[in-house]
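The structure under discussion appears below in the form of structure tokens.
Only a single protein chain was left out; the remaining protein chains are all shown in position.
Every chain is named by a letter (A, B and C) in the order it is written, and numbering of its residues begins at 1.
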Amino acid sequence: MTAAARSPHPRRARPERGEQWAETSRCRVVAARRFGAFTALELLAPEIAAVAWPGQFVMVKVPGSGFLLRRPFSVFTARGDRLGLLIEARGPGSERLADAQVGEALDLAGPLGAGFPLEGVRTALLVGGGIGCAPLQMLTDALAGRGVPVMAAFGFRDGRQARVAAAFDIERLWVATEDGSVGRPGMVSDLLAALDAPPSATVFCCGPAAMIAAVQRWAAGAGLRGYASLEAHMACGVGACHGCVVATKRGALRVCSEGPVFALDEVVIP
Amino acid sequence: MTAAARSPHPRRARPERGEQWAETSRCRVVAARRFGAFTALELLAPEIAAVAWPGQFVMVKVPGSGFLLRRPFSVFTARGDRLGLLIEARGPGSERLADAQVGEALDLAGPLGAGFPLEGVRTALLVGGGIGCAPLQMLTDALAGRGVPVMAAFGFRDGRQARVAAAFDIERLWVATEDGSVGRPGMVSDLLAALDAPPSATVFCCGPAAMIAAVQRWAAGAGLRGYASLEAHMACGVGACHGCVVATKRGALRVCSEGPVFALDEVVIP
Amino acid sequence: MNPAAVDLRVRLGRLELEHPLVDASGTFDLVETARRSRGDYVAAFPYAAYVPKTVTLDAREGGPPPRVTETPCGMINAIGLENPGVAAFLEGLSTIVGLRRPVIVSVGGNATQEYADVVRRVETALGEGARRFPDVAGYELNVSCPNVPGGLAIGVDPQLTAEVTRAARAATGRLLLVKLTPNVTDVRPVARAAVEAGADGLSLVNTFRAMVLDRSSLRPFLGNSTGGLSGPAIKPIALRMVAEVAEALPGVPLVGMGGIMTGVDALEFIACGATAVAVGMANFTGLEAPRRILDGLRAECAARGFARVTDARGVALARGA
Partner (left out) sequence: MNPAAVDLRVRLGRLELEHPLVDASGTFDLVETARRSRGDYVAAFPYAAYVPKTVTLDAREGGPPPRVTETPCGMINAIGLENPGVAAFLEGLSTIVGLRRPVIVSVGGNATQEYADVVRRVETALGEGARRFPDVAGYELNVSCPNVPGGLAIGVDPQLTAEVTRAARAATGRLLLVKLTPNVTDVRPVARAAVEAGADGLSLVNTFRAMVLDRSSLRPFLGNSTGGLSGPAIKPIALRMVAEVAEALPGVPLVGMGGIMTGVDALEFIACGATAVAVGMANFTGLEAPRRILDGLRAECAARGFARVTDARGVALARGA
């Protein structure tokens, strides 16, 4: 019996920045679509989808005996009873998950982490690098629901990565590729200067450390506030082991419970 | 490229007691049939099937990252380019192999081990206990080819196990089950007394230690010579590690290279 | 035999436990879990006793990230004893005052005297208002903190271990366990020294010093370069050490650990002489792990005809424990 089956809970409104639930549930894969280097999985996960907050993540058990620690994945979408994940195969575990078959059940724990704060956001500039774009669709959906205008800039290594743009439903989306095959040639940070973001915009960014550092510098120069979602290797995912800390101006903080979203200006990129 | 592909070799006649080959080859599963507790796999394995000798075994790599050591399985049948294995799920590795799907390729090393000596056999009495019956079909085939009459006595725990008798093609086959559900109630050793084996018969037995000890006592009493095929936990399967020794009157011998077949009267059951 | 009928109670020194499972220090944070979980997680706490993360006198920052990653059938960690210090620890503890299970406080320190200082601070707090806290039943001294020149731990040295134990013993009348490091040539002299210095029991094993490289840079992956290996990979070594100590010190209660993921694993440690067993890495596979292991242990006892889990204790040893 899954924990979810043991303790059914009523649908509730999403609390600000999301609640964090460590309970696990088995969720069936109902769709799997390849977008170049990425795979979008759609799971039947009513309990998680009902309460997930943009920027939160789930800890996924990789099927098979070769994997012990769960792998963290951002909530890509949460629509009705469906939870979307966007997966890049970067190692054996994510490879196995990117190969998940329709009908297969995956064991998820979550939603976990403190998501993006949405209170008081008037215009949003979303910045994603590579697989870092994953949490930005659910963020777009939530902002749209609040009537907040959204602009997004995604940077990819090459055209194969950039194909994931087709998985997104964001009206004003600009793309840059390092190899110049799609969109503007160069880094996503090159795009930023070209977009004339209003001074009231809030920046939401997720991607490689170097990109976050660049966005941080640019936002500081432009006088924009914002948030960054960070990655760290995790063990527990629930704040227990202190395995996932990153450096911030407030000291070492846990990505899984005090993040993954931090104020952009408090992040310290080593 | 598999080792087999690297070094194609001509079909040769089977040398007495078999050659031992450590080379590996990838063999496609062409049929999988359940017989109660056992699964009969048929593999396309022309090179192994061509040279296998009755009583030899193969070391099978269990697919998946959770298994490192190969698992030993007797040659059940070797007919044309097909190699048959008979598998009882006794742990995670054999369970996975019993679940092998048609079309899947398994990595086999072999044939290995010293098989049953057939020179000078005039009548054969085959005794199998549980999964120990596995090597006896190929033995029957080889004896039939030499015109040697065969009688077989198989003992099983229960009716579910006994269903494997349907996988065999042995004319004079008697079955005993401990729970009495099929054939004669009791142990296979109880069957032996009832069969009037001619004094010229050679006994070939394979099964649990207790059964081999019983057959040993009975054969000694009846003045029959014979052979026993033994099991041992293995690492290399090719005589290199000395991991698989069993006690014999000639000292500790390696099941993988000096066995698995030993003279019945030299086996020492602890 | 009916699994429900198996008597799982054990006696760890003076402590009665409802069943043999406790959490391994540093792998389960009840204060955090209670904060983030639905339902009354404090009341539903699955372990027979709560062993929090090791606490030191003052707050510690811990090691630089990254601090954890998976290894073949295991994991490595270099948390570096990050903890908020004993004062903040006691604050946190008071938020789970409703816990119906005993707490065994894991104590760390650099100087041998620091251990006793932490114990005294806890005793003082309890003396001033025990009702603000759950039942603190005892202490586990984590002697794996590096101290000896060359980065070795107090726990590699029988004399230092005895010193730490004696000082802590003088500071408390409660249950006193010493948690042994496996990074030694022979674990028995250290075990004996701890018991002779007043330990009521021993926990073993802590993690194995190990190293993982970043596959692309080939530089040490962990921020701290080396870390501690745990999980199923180390289980065969941990079992050997538990059996060795059980044979060398019969009658001394042991808390066995190292790679326990299933009920059979737990039973194996008990067969090697452990009275209780601790679950570490398995906590990271999901919150349901302790229940799954406990149910498994009960079923495995039943399947083998052990009416009491204590009937299994020491059956793997040359002579019973």
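The definition used in the following text is that a contact is a pair of C-beta atoms (placed from the backbone, for glycine too) under 8 Å apart; a residue touches a chain by one contact, two chains touch by 3 or more.
Since the structure is predicted, the reported quantities are computational estimates derived from the model, not experimental observations.
J.: Which displayed chains does the hidden chain touch?
T.: Looking at the entire complex, the absent chain's contacts are B, C.
J.: Looking beyond the chains shown, say which of C:22, C:141 or C:184 touches the absent one.
T.: C:184
J.: In the whole complex, not just what's shown, which of B:27, B:109, B:136 or B:150 touches the removed chain?
T.: For the chain that is not drawn, the touching residue is B:109.
J.: Identify the residues of subunit C touching the omitted chain, counting contacts across the whole complex.
T.: On the subunit C side, contact with the omitted chain comes from 71-74, 76, 150, 152, 156, 183-186, 188, 208-213, 215-216, 218-220, 225-226, 229, 231-237, 239-240, 243, 259, 264, 267-268, 271-272, 304, 312, 315-316, 318.
J.: Can you list, in ascending order, the subunit B residues touching the missing chain?
T.: 2-3, 7, 9, 19-24, 61, 67-70, 107, 109, 232-247, 251-252, 257
Following the convention adopted for this analysis, only the chains that are shown with their structure count from here on.
J.: By C-alpha centroid distance to the whole-protein centroid, which chain wins?
T.: Chain closest to the assembly's C-alpha mean: C.
J.: Using only Cα atoms to place each chain's centre, name the chain farthest from subunit B.
T.: Farthest chain from subunit B, going by C-alpha centroids: A.
J.: How many angstrom lie between the CA centroids of subunit A and subunit B, rounded to a whole number?
T.: 55
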